[in-house]
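All remarks here apply to the structure that follows.
Missing here: one protein chain of the complex. Every other protein chain is in place.
Showing subunit A:
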Amino acid sequence: MLNKNIYLILIISLVFAISFWIGFNVNLLPIEASINAPIYDELFKILFIIGLIIFIGMTIAVIYSLFKFRKRNDQIGDGIALEGNLSLEILWTIIPSIIVLLIGLYSYNIYDRMGGMKELNHNHEMMRSNPEKIWAGISQTSDNEISNNNLSIEVSAMQFAFLFNYPKGNFISGELHVPVDQKVSMKMESKDVIHAFWVPEFRIKQDIIPGQPTILNFTPTKVGKYPIICAELCGPYHGGMRASIIVEEESDYNDWFNKNKKTEVNL
């Protein structure tokens, strides 16, 4: 009996050790290039480790049962007539409930840190003056905050392109240029069908919905060029609906902005 318990403890410890090692050493995600990304990756790591423990544990239990309890040629009888064990069943109801609840609370905390729980349009005065319904994306904010603090960009999505309007420069670009480490607020509108704005390196995604503008905030943290991908089926060329976001030093961004700001574009 003692030996059995030692083996069980050893196996459980091994499953935990393997899961933690994989969880901390195998990186399945693209590079982190926004403030949101490392927060998201914390959650991913926790989910990955817990998932591995459960998956490896269950797989071992099934495969072990198949080998250990397989019927030998000389056996003709049945297994033990065990129909249940109330305390065991209560245990494996309570433990997953606690795990799920803790994961839920933790992910709520992560979501809050990403800015997802901020109230949209909390300024009631502004709501009255703005009858247009704006749907909340992650890290949402009111129009007031957009204009006061952040780099404000308007995104138009259409089959099969993104267009980026810089209101302060009065120009439109097919590429999204933003300075590193500065908060960007985007108001997104669709001209036709549902699209989605996704930058995997930023870990953000927001649908762009016709008739219901959406807003999305992010703060890039790494200079580089990253893909913007439409993630919502939008027609035959959906796979080709891509653009680039170029995160650059503030001076480079200012050069690009000044070079483009006088350009008049008529839609």
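The rule is simple: a residue touches a chain if its C-beta (ideal position, glycine included) is under 8 Å from a C-beta of that chain, and two chains touch if they have at least 3 such contacts; residues count from 1.
Going forward, contacts and distances are computed from a predicted model.
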item	value
Identity of the absent chain, which is to be given by its UniProt protein name, from "Cytochrome c oxidase subunit 1", "FAD-binding PCMH-type domain-containing protein", "Thiosulfate oxidation carrier complex protein SoxZ" or "Iron complex transport system permease protein"	"Cytochrome c oxidase subunit 1"
Residue touching the undisplayed chain, where the options are A:Tyr40, A:Phe164 or A:Phe257	A:Tyr40
Sites on subunit A contacted by the missing partner chain, in the whole complex	28-30, 39-40, 43-44, 47, 50-51, 54-55, 58-59, 61-62, 65-66, 69-71, 75-85, 88-89, 92-93, 96-97, 100-101, 103-104, 107-108, 110-111, 114, 116-120, 135-138, 192-194, 196, 198, 200, 203-207, 209-212, 214, 227, 229-240
